[in-house]
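Missing here: one protein chain of the complex. Every other protein chain is in place.
Note that the chains are named A, B and C in the order they appear, and that numbering of residues resets to 1 at the start of each chain.
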Amino acid sequence: MPALLGPFGIWIVCAIVLAVMPVIFSSPVSVTIMNQMGISIVFALSYNMMLGQGGMLSFGHAVYFGLGGFFSVHVMNYIEVDGWPIPLPFLPFIGGLFGLAFAIIIGSFSTRRAGTVFAMISLGVGELIAACSIIFVVFFGGEEGVSGDRTMGPPVFGTEFLKEIEVYYLTAVIVFVAAALMYLFSLTPAGRMANAVRDNPERAEFVGYSQRQVRFMSFCASGFFAGIAGGLFAINYEILTEENLNLTTSGWVLLMAYIGGIGFFIGPIVGAVLLTLLQTVLSNHTELWLLYVGLLFVLTVMYVPSGLTGLMMMHGPAMKAGRLGQLAKPYMIAGIPLLVALAGGVAVLEMLNHYNNAPVGDNVAHFFWMAVDTHNPANWAVALAVTAIGAYTTYRATPQVREAWAEANDFSEKGGDR
Amino acid sequence: MGIIKKVRTLTATALLAASFTGASFAADNIRIAFIDPLSGPFATTGESGYRTFEYAAQTLVNDKGGVLGGRMFEIVPMDNKISPKESLIQLKRAISEGIHYIVQGNSSGVANALTDAINKHNRRNPDQRIIFLNYSAVDPALTNEKCNFWHFRFDANADIKMDALTDVIAEDQDIKKVYIIGQDYSFGKAVAAAAVKFIGAKRPDIEIVGNELHPIGKVKDFTPYATKIKSSGADAVITGNWGADMVGLGKAIVEAGVDAPIFTYYGAHDGITATFADKGVDVIRVVHEGTFNPPSAEFKAFNEGFKKVNPDKDLNQPRIIGTIQMLAKAMEAAGTDDPVAVATALEGMDFTNIYGRKVHMRASDHQIIQDVNITVHTDKNIEVDADNSGYGLLTEKTVKEAGKDLPTSCEMKRPS
Amino acid sequence: MELVVFSLLNGLVTGLLLFMLSSGLTLIFSMMGVLNFAHASFYMLGAYFAYTISGYMGFWVGLIFAPILVGVVGALIQRYGLRYVHRWGHVAELVFTFGLAFLIEEVVQFFWGKATKDYHEPELLDFPLFTLFGQSFPAYKAFMIFISIGIFIALLMMLTRTRVGLIIQAAITHPNTVANLGHNVPLVFMGVFGVGSALAGLAGVIAGPALGTFPGMAFVLGSIVFVVIVVGGLGSLAGAFVASLLIGWLQTFAIALDYSMTDLLDLLGVSFSDDHVLRDLWSLSLPQVAPILPYLLLILILIFRPTGLMGKRET
């Protein structure tokens, strides 16, 4: 893809997109959501440096995110109270350094092994730090956390970051730089060997690399960028709490990376954007959103292990061959009923939930910009029928899709030109 | 095809519904953002709070013609998943939707984050100010060192409740040994500190045989704690526990054969009463502002109406009623919905609540001063029960204007 | 003295309960190499199924049918979920079970709501069994001990005395060889997963009334079970047994013994003022840190003895 616009083309496009986003989505709430996305993007990318690039499955990545954030917020308070002359844009970097410091300490023993042992250690460390965060109130502020005020530092280019939009541009710049650095890291010897160790640790040893050392370096880099994300969080929310470093946050970042696709650099970005939207927008529309996220996640792990990005990238060869058009029709034939089935399924779930939980007399559930009487059997019949018909039609259409797919990706007559 | 049919049916119902609820979508509604957990482990409490607000706003304000000449209250539910971060996102959402009134109650951590963020916001955006009506977060700091002009608390804070509770303990000469146990976080610690302070002042002869904090939400089995309590020989137990930690602790204590009253802040409703059932009778005591049994006629009627709509829910945070009534009254008094004017009207307001008792919003710290009851878990003389279990809270003792004399460290800064 | 006796008993109850969970998990792990994150979710399902069944037919029917139901659910998940995901490798399997744990919690909330369910012990067992030093020991706790030990013995008998047990033992160490001998290994896997889940379900059925039946009950117990099987040694039933009791007692005694850092420092003649920056550290007490002790143990074991107390293999 970068080839279309030269080596830096894709980055230039990204920078422009970042710059114009708040012009298109200018409401305060969308700026807030975009800030949240930026934080998630850096966090998820840093996570994928371990999972996708280095083959290390961690259940405790929030530790570095949270600690980076807590230190940032404390520094913020020092800026306010003791007048430390640190401009705000440097704060995430400070968070990163603390993330790095803790990654060095914890990585020194946890990266000895990969696989299940690593996962278990990360879980143990995560639980430990999360528990400590409630015990050590002076540093972590107990369950109410530690707050700060970002506007107390020396002004940068005349801005004091009073407005959300100023924070957006600060976040955008840092997200851009951090993403670029993480991408570049993957192209360094240390980054390439992280891939090698992921694929085959033994072989890596026999070309002169200590697998432990390679993992340790990815781990530290990952901790550094997680700390940066934590620092961004501190700037955006001006508060850090226990939940920023507990298992739930660690689980979320795994979800983001995995649903987005851990095999691709942009995978976690896709995942971060999508899950932030689900978390902020979908959750305002349905209380079942966590159920949907859970379903999405389990289905992704089962059927699309390469994630949503993988799903898109699968079409690369066909697109290059100009055969994407062949797929359009079968996709429509299977896709529309699939959407109908999904809509029907969601309707059933929402109606069921409403039926079970709504106040008496409130018979009308609201979803899909509709109002549905859940005490009317006819509506139930319709919803179930739509689901069933949609599912059946999809099922009938799948062979067609499979066939078209095989045809579009059949390069056999072109010989060795792969 | 099925789709078309469905669309038709749904459109029909949609039209029907729109005509039904159309009134509440009017443009000049006074919108109140309800920021509390509506998903996740604490959703039960959040949900019943939301239902109470809805019902109170509907029956006490809207059905009576609204405020300011016909403007309706509209409660906008916003799920914060009990997370401070999510709360701030929802706060920003509320701001961008032009909402000026925020209500919240579950978790002092969230309340601290919100009051801090609202204070900052109001300072940074003087043309778009927000008022924070706190109906349940009881961390004393909110009306002391962390107080600000925009925050009003409609519940008795942890210190006030403890003051009332220790009054009762002090009168009971049979109590010689007290065991304090709570969750290991700011609220639990505040409860413990208050208990030590007040008991020490009122009954120095009482021995505090245990003062223990356990990790919040992480204890699977409270039996070891119960064993300790039993072997300490305590005559009374004080705890600020809530949720699953309350159920677990209470059950374990009762099962270990501890025959002592358990004084709690939140030992009822949300499945807790039903779980204790017979075992909790005359053991569990709850200190709160609610006066369930015997109820005032007005409250009983209100509760019956509420239960008709929400048979599975309880009116477990009755202070919400007062919150809505006082907000409406303040708006009428101010003659506008401008936040500064309304806040000024709320300050120092006197009001008679649904139980027919006087309450007062103290101007110096925006802490409500009201009667606080010590109630006991029982199935005798219960008119308003909890969890539909037949068990409920019977008022044993009432402390009038609890906390009126408690000092505050608040230095209120009013907008000039 | 009474504190010691009751702490021993309480630790035994907790430990045996942990064992019911960890025995299934460790069997599943040693056969399939999958650390099942959702194992504690089956425990939760057990409690909820039993709650619903007992509402119609009483506790005892629930005690029998809920675990069976959970076992069937487990077997189906293995057959149609895990076996399918297996093709994407171990990391995907681990992530799958993680997602499953997440999903099951949501599903439970969807059907049963978010509030604590009043799932009670049966009337028959609702009395204090004995009273020692004025403290009573509920009959239900004794029942829990009885059931757990019964399960342990039954499991041991099945593994050592029956043909299926021998195949399972062989499959643990040499999965391919057993397949070559003509045994249907996938079926054995499914069976073991089902039985393991059923054991977890049974633990939920009997723990639900004692520890509360609520949507967070799996989360509270989930990672502790991992600690048990890692500390005990992956794949070792005996290790899981020892580690379960160890952690059960570790937690109860840590709560029972009221020592704090300050006591230790007083002993050494050192004291710190109350407003020191590190005051939280000095004032730490054993009951306060009780819940983190298992994780500390986990990390130490993984660093210094990765095979666990009685295990033979790493990872």
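The working rule: contacts are C-beta pairs under 8 Å (C-beta built on N, C-alpha and C of every residue); 3 or more make two chains touch, one makes a residue touch a chain.
The rule is short, and it goes like this: contacts and distances are computed from a predicted model.
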item	value
Chain excluded from display, named as in UniProt, from "NADH-quinone oxidoreductase subunit M", "MrpA C-terminal/MbhD domain-containing protein", "ABC transporter ATP-binding protein" or "Ferredoxin"	"ABC transporter ATP-binding protein"
Among shown chains, those touching the left-out chain	A
Touch criterion as defined above, residue of A:S108, A:N200, A:N356 or A:T398 at the omitted chain	A:N200
Identified contact with the non-displayed chain, of A:F98, A:Y168 or A:F185	A:F185
Residue among A:L88, A:A119 or A:M217 touching the omitted chain	A:M217
Residues of subunit A (touch criterion as defined above) contacting the omitted chain	184-185, 187-193, 195-196, 198-200, 202-211, 213-214, 217, 221, 263, 416, 418
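Following the convention adopted for this analysis, only the chains that are shown with their structure count from here on.
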item	value
Subunit B and subunit A - chains in contact with each	C
Cα-centroid distance, subunit B relative to subunit C, in whole angstrom	36
Length of the line joining the C-alpha centres of subunit A and subunit C, rounded to whole Å	31
Residue numbers of subunit A (touch at least two other chains)	131, 135, 137, 290, 357
Multi-partner residues of subunit B (each touching 2 or more other chains)	40, 43, 47, 184, 215, 218
Parts of subunit C lying in touch with subunit B, wherever the complex brings them together	2-3, 6-7, 10-11, 13-14, 113-118, 120, 128, 131, 133-136, 138, 141, 210-212, 214-216, 220-221, 224, 251-252, 255-256, 258, 287-288, 290-291
Parts of subunit A lying in touch with subunit B, wherever the complex brings them together	27-29, 32-33, 36, 131, 134-135, 137, 142-145, 147, 149, 151, 162-164, 233, 237-239, 241, 243-244, 280, 283-284, 287, 289-290, 340, 357, 359-362, 364, 366, 370-373, 376, 378-379, 382-383, 385-386, 389
Subunit A to subunit C touching residues, read off their complex	51, 55, 57, 59, 109, 112-113, 115-117, 119-121, 123-125, 127-128, 131-132, 135-139, 247, 251, 254-255, 258, 288, 290-291, 294-295, 297-298, 301-302, 305, 349, 352-353, 356-357
